[in-house]
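Every protein chain but one is kept in place in this view of the complex.
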Amino acid sequence: MKRYLRISVFAILILALVVTFAIAGCKTGTATAKGTTAKTMKAADVTIGYSVWTMEFTFFQNLEKGVKDACKAFGFKYSMLDQKSDATQMVQDMNTLVNQKVSGIVSTPVDPGAMAPAVQKARDAGIPVVCADIGKSGPVNALIISNNFNGGQLAAEFLAKLYPDKSTTFGLGNLKPQWTYARQRGEGFKAKCDELGYTVKSEIIVQNPSAEGGYDTMQQIMSAASDIKGAFFTSGREAVGAANYIKSQNGEQKVVGYNGDPEEFNAIKDGILAATVLQQPYVIGYKAVETLKEILVDGKSYENVEIPAEVKLVTPENLEQVAKEIMDSTGNSAYGAPATTTTTK
Amino acid sequence: MIKFLKLYEKIGIFILIVAASVFLAIVSPNFRNLNTILSIIMQGSYGAIIAFGMTFAITSGGFDLSVEAIMGFTSVIIAMLIPSLGFAGSIIIAILASCFVGFLNGVLITKVGISPLITTLSMQVILRGASLIITNGRQVVISQKSFMSIGASKVFNLIPTPIIYMVVLFAIFYLILNQTSFGRHVAASGSNEQAAKMSGLNVNLIKTVVYILVAFSASIVGVIRTSQTLIGIPTMAPGFTLNVLTIAILGGTSLAGGKGNLTGTLFAGIFISMIYYGLNLLNVQIFYQMLAVGITLLFALFIDGLRMKYLETAKVKGIRV
Amino acid sequence: MNENNVFIELRNIRKIFPGVVALEDVDFDVRYGEVHALVGENGAGKSTLIKILGGAYQPDGGEILIEGKPVTIAATSMAQHFKIAVIYQEFNLVPDLSVAENIFIGREPKIGKSFINWKKINTDAAQILKKLDIDINPRKFISDLSVAEKQMVEIAKSLSMDARMMIMDEPTATLTEKEVVKLFAIIEELRKKGVSIIYISHRLDEAFKLSDRITVLRDGKKIETKKTNQTSQDEIVSLMVGKVVKDYFAGKKEWTGKEEVIMEVKNYNIADSIYDISFKLHKGEILGFAGVLGSGIHHLLRSLYGAAQKTSGEVYFEGRKVEIRKPSEAINMGIGYVTEDRKGEGLLYDMSVLQNLSIIIIKTLTFFKGLFIKQKKELTVFNSMAKELDIKYANINQRIIYLSGGNQQKVVMGRTLVSDCKVLILLEPTRGIDVGAKAEIHKIMIGLASKGISIIMASSELPELVNLTDRCFVLYKGRMAAEFNRENMDEEKLVAAEIGKLSYLK
Partner (left out) sequence: MDDIKVGLTPKQRAGNLLGSFGLIAILLIIFGFFSLLIPKLYFTWPNLRDMIRFSSYVGIGAIGMTFCIMTGNFDISVGSMLALAGVLGASVALKAGGIFGVIITMAAATLLGVINGLFVTKLKIPAFITTLGMYFIFRALAYIYTNNNPQYIQDRFWIFLGNGSFLGIPLPIYIMALCYVIAYLMLRKAPFGRYILAIGTNSRAAALSGINVDNIKILVFTLIGVFVGVSAVLNGSMLGAANPGMMGDGYEFQVITAVVLGGTALTGGSGSLGGTLIAAMVIVFLKTGMSNAQVNSYWQQVATGLVLIVAVSLNKLKFWLIGQTQ
């Protein structure tokens, strides 16, 4: 009996809710229809929703800050959701934002291939979508992305300059296979090495996407090819771990990273890491909102546009200068403030 | 035959290692290099050390899914405290804090009676969140370079320190499990909890101490890994827990409890490292590495099942085993 | 040491379980250096009494005095504190620990504070085992021991505690003759040292050989304590059996012995337990099996149901030769089985009364080719069976563990009956249920037999066998020891045959 009681209570509650919403939904539904037909909006009415890959990585934290700061600058309201590295959550977040009736969506997708239906839904609801970094699928308005391939090439050129001897060999610490976009960095690196006549002697996947994972991978690369002179790691944290392994072995090998996270800046400053390819997550985030502003407020049209974001090689020579530029443009220290004093988000 | 099967229980995994070594040594000259061998053992040590603790937990009839979060937690605490306390002080506090987490696990499991699965799974999520909150989601760079000597130096300019830690901890855990009354009480609690209680053992206390030991072993690895990279990493070792479980089970520790095989755990840790490391060196794609782990696991247990069956029949037939 | 000094005394001990008074105002005492035998039928309250002494149960009334001082034995560890050791029938040994470790668990000799002194623990254990003249390597694991060896380890364990009182529950049930002799020598030695022993056994001759006094329990009450040398086995047997209320068994129909044979078992053997058993079962017959622990009856009946494997032998059912490899085959043939271990393998304790009753036949009460249960039909079947067996329950969705023992037993029996079985195998059908319910179960059995269902019943309760069965076989150590029919069957003869005293029969 109790079971039937329980089921019926639950069913009645659900039914009551559905009815409530059905009535409420009819009213609000017509309201939005009007909203989307309007060509342009006032800045004060705009809400930007941002769906971030994860807030566990410095890179994405900086990207998020760019999005948030841009919203503040343009006078937009702002709402952020965290995919927590889960593709299903990513789609869910996109839907949540549509339901929140935000005016525009910025997404940094964990699985760019798996967002097409969700993007379609947003566009059907009249909400423009801009991807900030990583990649895209579906009818996305714009994608702002650093040139991953080019970044890899820069790393190869840097190592080539250090070792003019063409018989020199290098190692490559690549990312897990499911992160297809970031593997372009490795592709760029390999292509450039090929072009310049160098050999990538050992390519190993970092099993554990974390600094200590890079440490392990460097150890493996050194076992496989002990005569390499340098290595490129396609993600910053792993590069620092790898460089620390070289240091612990008192090795001479040069490690180049990719991202420009604070720990990389610190490591370059300390002479542990040779160089890194700087992405500008803050700028990417900022630009994404700028693009949305042009669509929403200025009434410009973007469909499936790719906007490249500049990547830059950071070496000990230009380290201080780059750090200053970052400080000037974003108000953030490239070295990362001590954790105790940083403010939340 | 029976003697061999009995022996197999103890060293079965060792046979796998020998087979794998011979194979690798034949296909790649890299493996005839002492440094490579030491590197493989070193990378096996991280999983093995935590699996020592996990072996205790499984022996007592439970398991612990919060170990990877405990590693990150340790790492973060060290990084935050090192500027003010120096590395000795911060390591001690970090390990104590991790042990306290283990204590909480133990209390929730024994006193509140929540299953180990839910307790430690929740603890994993909570602790990850807490570590991220402490550092604001940042990785914390450690500026004290001498700290690196703990996990990244070599003894006699040859043997990496993690291997030393692994051997020392193996000795300690082995002594605790097999030589002390406490260790035998752990086995008793997992083997027949009712009998253990009837014999006057404080099973709740024993289990709580076991979860403290797991947390302790995880925090040791947290310290080693933090020292190697000189970064406090709140999200350290994602997905490592399943690896540790695999090592303990492959090592021959029975999930039914009561039988902990630390020697097996030690070798299984090295074996798993051999698969990943060795196949990496042979440029075998990561997918085939996973396949190898899965098949080895099933194969080892299949053989173990055959062994048990044989011993059972032998017993029924009256052969003294 | 004064022989008459009382070590432990129980006064007015009461223990009530839901639905059953297990012990009612029992007085009992044990002196120093005394072997005190405790006898009674199953369900008389012996186990409850020793569990109270061992700290596993708390009495609901009365008091316990040790050396004249009132005490509470609040936990098993407390019993150890008072140096009372209990050797239960279900062993409290840890299978994955060695013999020596089990003997000294919780009290291991140590080097320093925590390290086990393996040398000492093993030599100490070896010493104790040697004292018992047992040939077991103390380094062996318990899981590798035979049942008898485990028994000896249990004894060694309590010896090592320097116990002042030792309680032995059926210690010889699983031992060989040689081992029994050893055990008796040990008991003799313990007695000399002033250790008190409570000795529980179904084998009366053992009790007479060993004990100083014998206490008889029946239905939770103490009947009598006798000095052993002032009584006889016959007297004790009659005290144990008591006056049977013959009314319970009224209505038993006349069985002629000329009914057709429904099942025949020929030269049946099971490894290590049953040797060359043959018998015939007739339609409408109640066939009894008697025997003490270790007689192998349970193995035999389990294997007839397909729940255990025979090593050789033939079974004929309704004239056809059959192979019964698993319970479902037996069920399909029309053989039902009611276990003696109701909790361990009878009750589906998380499930309702209704679901427990219908589990065997549920696949036949379906429509759409076995997809859906005909719930109305299920209810009808349940109601008629509940009425037939007079099962008392609050509602059909009540979980079965909330029913009393008697009603649980009726449900478990009903489960088999609804499947229209022709042969019903009942193991200890009235174990652990109260007197009133016992009578009901007996009535049901008689009713079934009158309807032409054949019943094979194993019981350690002699009145049951004597009054219910048409024929009764007694098994002793796996072999057919005696066969009785209604005319020549009485309880004393059964007891004598059960304990292997066949000479008594002549």
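Order as written gives the chain letters A, B and C; numbering starts at 1 within each chain.
The rule is short, and it goes like this: a residue touches a chain if its C-beta (ideal position, glycine included) is under 8 Å from a C-beta of that chain, and two chains touch if they have at least 3 such contacts.
Everything quoted here is computed from the prediction, not taken from an experiment.
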The chain left out of view makes contact with A, B, C
In the full complex, which of A:88, A:167, A:304 or A:321 touches the chain missing from this view? A:88
Which residue of B:223, B:249, B:262 or B:281 touches the chain not shown here: B:249
Which residue of C:406, C:429 or C:478 touches the chain not shown here: C:406
Hey, which chain A residues sit against the chain that's not shown? 2-3, 5-7, 9-10, 13, 17-18, 20-22, 24-25, 28, 54-55, 79-82, 84-89, 91-93, 95-96, 98-100, 110-111, 113-118, 120-121, 137-138, 176-178, 180, 344-345
In the full complex, which residues of chain C touch the absent chain? 18-20, 305, 307, 326-328, 330-332, 337, 339, 344-351, 355, 358-360, 362-363, 366, 370-373, 375, 392-394, 398, 402-404, 406-407, 415, 434, 436-437
Tell me where the left-out chain touches chain B, residue by residue. 108, 112-115, 117-119, 121-126, 128-130, 132-133, 137, 242, 245-246, 249, 255-256, 285-291, 293-295, 297-298, 301-302, 305, 309
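The rule is short, and it goes like this: only the chains that are shown with their structure count from here on.
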Taking each chain's centre as its mean C-alpha position, how far apart are chain B and chain C in Å? 45
For chain A paired with chain C, centre-to-centre distance based on mean C-alpha positions, whole Å: 71
Per the C-alpha means, the centres of chain A and chain B lie apart by a whole-Å value of 33
Of all residues in chain C, the ones touching two or more other chains: none
In their shared complex, chain B is touched by residues of chain C numbered 56, 76-77, 80, 91-97, 101, 105-106, 108, 110, 114-116, 118, 144, 271
Help me check something: in the complex, which residues belonging to chain B touch chain C? 175, 179-182, 184-185, 187-188, 190-192, 194-201, 258-259, 315-316, 321
Where on chain B does chain A make contact in their complex? 30, 33, 35-36, 39, 42-43, 80, 132, 134-141, 148, 152-153, 225, 228-231, 233-240, 276-277, 280-281, 283, 285-287
